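A protein chain is absent from this complex, but the other protein chains hold their places.
Moving on, here comes subunit A:
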Amino acid sequence: MPHDLARAALQGLLTRTSVPRDVVDYIVYGTVIQEVKTSNVAREAALGAGFSDKTPAHTVTMACISSNQAMTTGVGMIAAGQCDVVVAGGVELMSDVPIRHSRKMRKTMLTLNRAKTLGQKLSLISKIRPDYFAPELPAVAEFSTSETMGHSADRLAAAFGISRLEQDEYALRSHTLAKKAQDAGLLQDVVPFKVPGKDTVTKDNGIRPSSMEQMGKLKPAFVKPYGTVTAANSSFLTDGASAILIMSEEKALAMGYKPKAYLRDFVYVSQDPKDQLLLGPTYATPKVLEKAGLSLSDIDVFEFHEAFAGQILANLKAMDSDWFAQNYMGRKSKVGAPPLDKFNTWGGSLSLGHPFGATGCRLVITAAHRLKKEGGQYGLVAACAAGGQVNDAVLHMGP
């Protein structure tokens, strides 16, 4: 269950940071598809991980940026003087999602609960028809538009004229870089997880650098038969959990910690969920830079959530277009595209996988690790989410 994964992430955090459990004032977790038994998964996981039962916990949801929301919620609480130490994180268990009974069946079952006599119960049961048993799966489509995200990504890629070849090349780059980073031992944020009854998972198992030729053989997954988004150039859905320790500077220093990174600033932006579902980073990046008083060239490390190769490339093109900036963003000029040599150089969601609610923390901590490794000052994290929403944050290595 999801709280098991979350518990492992929390325990990993405790081990890595050696933070005393009773110092933690609050826990916030992000998740997208809720397990009905643990709707406040933050609390269940915290209790299971041995945190103090005096530490309150709540769960937030904001599609793929749920753990971003968890982190910024924690930051907000610290800024408001509510807490000094917050643990934030996210969890997603894509291999087991709640599947519901049909509405008719649910209604019958609920009425059955209230039926008093055996006769009433039997008459209710006798009304059940075969179609009552058709299950209802969690929707993979956008509620407002009924369009799946892959379909939207394919249209977005087409709108920006991004070819299949470009997308496959970018996906291959992601896998190649992830493999390199993994082999070099750079992905230090990973905590091994013992799957009950099975082997321990010690590393990301979705990294598969393939060849352009092999990728080229795949059929389009969404816009059939002529689309460009395929299984190979999309991020894949995995199980995963993440956790991050957030403190006020004074508290951290007082406790003798050296911060991995400072959160300089962040923004949330949203736009049209139909045609610009995944175009959020384009809108959010100039905003967060302005807010932080920086320009694109100040950024040493870019860490963007790779939902689809086509989506990343579309965003890069949009950010590099004056026409787009003027006509759709109300800006005088473009913000510019991040240089690729600073962009997702340790792989991304395309190669590492995308456990919805957990991805945000991975992006942030990878950016911090990259800054440290490469000796940079500023990092920029961006992630888009269902509903046409987006979070952009600037990290800072500190004084």
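Assume a residue touches a chain if its C-beta (ideal position, glycine included) is under 8 Å from a C-beta of that chain, and two chains touch if they have at least 3 such contacts; residues count from 1.
The criterion applied here is as follows: contacts and distances are computed from a predicted model.
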Name under which UniProt lists the unshown chain, selected from "Small ribosomal subunit protein mS31", "Trafficking protein particle complex subunit 5", "AP complex subunit sigma" or "Trifunctional enzyme subunit alpha, mitochondrial"
"Trifunctional enzyme subunit alpha, mitochondrial"
Residue in contact with the excluded chain [from A:321, A:349 or A:366]:
A:321
Considering the whole complex, which of A:51, A:160 or A:378 touches the chain not shown?
A:160
Give the residue, chosen from A:17, A:61 or A:145, that touches the chain omitted from the document.
A:145
List the subunit A residues touching the unshown chain?
143-146, 151, 155-156, 158-161, 223, 226, 272, 274-276, 314, 317-318, 321, 323-324, 327-328
